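Structure, as structure tokens:
For this view, one protein chain was removed and the others were kept in their places.
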Amino acid sequence: MAKNPSLEVVESKVAVVAKTPSNALHKILKHDIAFNTVNVFFALVLWTTVAMVVNSPFVPTPIKVWNATLRLIQFGDIEGFTLSKHITASIIRILCGFGLSCVLGIPLGILMGLFPKLYTRTRAVIEPIRFIPPIAWIPMSIVILVGFSRYVFLIWLGAFFPIWINTLVGVGRVNQVYMNVAKVFGAGKNIRVTKIVVPSVLPDITSGMRVGLGMAWMCIVAAEMIGGEAVGVGRLILKYAELLQLAPVISGMLIIGVIGFLMNEILLQVEKRMFKWRWEVSL
Amino acid sequence: MEMGSVPMKDVMMTKEKIKVHVDKYFGDFHVLQNIHFTIAENEFVCIVGPSGCGKTVLLQIIAGLIPPTKGQVTMDGEPIDPAKQNVSFVFQEPSCLPWRTLWNDIKFGLEIKGYSQDEIQERVKKIIEIVGLTGFERYYPHQISGGMKQRVAIARAFVTQPDLLLMDEPFGHLDAQTRYYMQMEILRIWEQMKRTVIFVTNNVEEAVYLGERVFVLSPPPAIIKAEIPIKLQRPRDLTDQKFLSIRKEITVFYEVMI
Partner (left out) sequence: MTDGGHGSREKIKFTNFSKSFGDLLVLDNLNFSVKENDFLCIVGPTGCGKTTLCNLITTLIPPSKGTVEINGEPADPRKHNISFVFQEPSCLPWRNVWDDIKFGLEIKGYSREQIRERVSRIIELVGLKDFVNYYPHQISAGMKQRVAIARAFVTKPDLLLMDEPFGQLDIKTRFYMMDEVLKLWREIKATIVYVTHNLEEAIYLGEEVIVLTQKPTHIKSTIPVDLSRPRDYSDPKFVEKRKLVTELVKWW
């Protein structure tokens, strides 16, 4: 008399096929890769054309930039620092600042999410500070801090607020039904936080982290341009700009862009694996 | 032959399990007015009423999720306390925790209540079989249909062998066919596991099909407008004349109140 459960499997399988983007996405992606390759080619052609028409030493062609990149990799920069040294320096600064902002931002976000009054009653102090662009903090950081701590501070500023606010908002959006499930089973507040709030809010935390990382990357470059140390990708760009050698400058810019993109991709992939319980994947 | 002759059921209402006597205000708004009834052990009781009449509020008060303004709810003589007693709730919305597989979801209540790994293993395995979800233990909620999600919620509710099982329009969001199927299923599970059940619905046909007694709730300030015993044999026939006349009788109560 029971309904054949294989019926439901068929239903659910069709539902999965219909819902999961991957099937359709795979087909689109294959075309996308082809399109992207062609578009990169067109972009390079366009760039070359513009450079040749303008015909100025300050607008190098892609080939010049490519050669500059090779030279940087082989011989390092004017002062002898290798490219990898620059990149490593920047990344270490990022990781420290970013790590610190996670350590502070996530617990604070959860706390203020659980006790909204903590947030609503301190907004007048927090919000104006939140909206000071990290770059505006640079002069003060130059005066008050030295060396490594300067960079870490600026990165922390950039990453902290997105992480903290995303976590805070995420806690507010936890589905009340899930909380009730736990409550009815007699779960106390602590258990509700660990078993319901935290798993619920994890996707918001990671997307906040991705935004924060992007902000941090932007801050580091600005900070390095102005800060004192001789290594760092931002510093690298500035060195060659001062010498009016634009090819290495553009090379540095592209390197920065690629690194930022890679960091974002890594986080995205981690997210996808962590959250296979969500079939909508955010970008 | 006034009592239904389902052999394993002993419907002598001797033991008073749940006693409800509450009033509820939200600010000035009088939602529940002097709601007063008792329920026997292992009884299956349905509460019907139009939308917005406070059925969900009443159920949440009984579950201990929100406090009554006046009065109290007792189980076996003690005030209801989810931390101390065994209560389960099946919500109207899908309540499967999205980040847990079906297996982990079903064991959630046992986890909170601190059962041993072995006990959990045994109980969850058994209930999965009873609700017919064998083979789906490692699936996530987004991979299964609405009917299956509710089966998970029901499994999770039954597996703790609760003293009281509350269901708030659990089949409301399912399509007609799945709903009919789930109604049969919930009866089958109940007859196998024997629990005290309070089932809230706005579907009179469903209430008459499932319940041994049906309470009709009026719009706020809600009172129990009627209490109707259903003495039909199981399995009940939706098209049987007696069934239809009881259904009509209750529906008339519905229409009369606006």
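Lettered A and B in written order, each chain numbered from 1.
Here, a residue touches a chain if its C-beta (ideal position, glycine included) is under 8 Å from a C-beta of that chain, and two chains touch if they have at least 3 such contacts.
Just so you know, these numbers come straight off a predicted model, no measurement behind them.
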item: Residue touching the undisplayed chain, where the options are B:150, B:178, B:196 or B:218; value: B:178
item: Contacts of chain B with the absent chain, listed as residue ranges; value: 50-51, 173, 175-178, 180-181, 202-204, 239, 241, 244-245, 247-248, 254-255
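Please note the rule applied: only the chains that are shown with their structure count from here on.
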item: CA centroid of chain A to CA centroid of chain B, Å; value: 47
item: Of all residues in chain A, those that touch chain B in their complex; value: 1-3, 5, 8-9, 11-12, 15-16, 19, 177-178, 180-188, 191, 195-196, 199-200, 202, 275-279
item: Residues on chain B engaged by chain A in the complex (per definition of touch); value: 60, 63-65, 81-84, 87-89, 91, 93, 95, 97-100, 108-109, 111-113, 132, 135, 140-145, 147-148, 156, 160, 181, 184-185
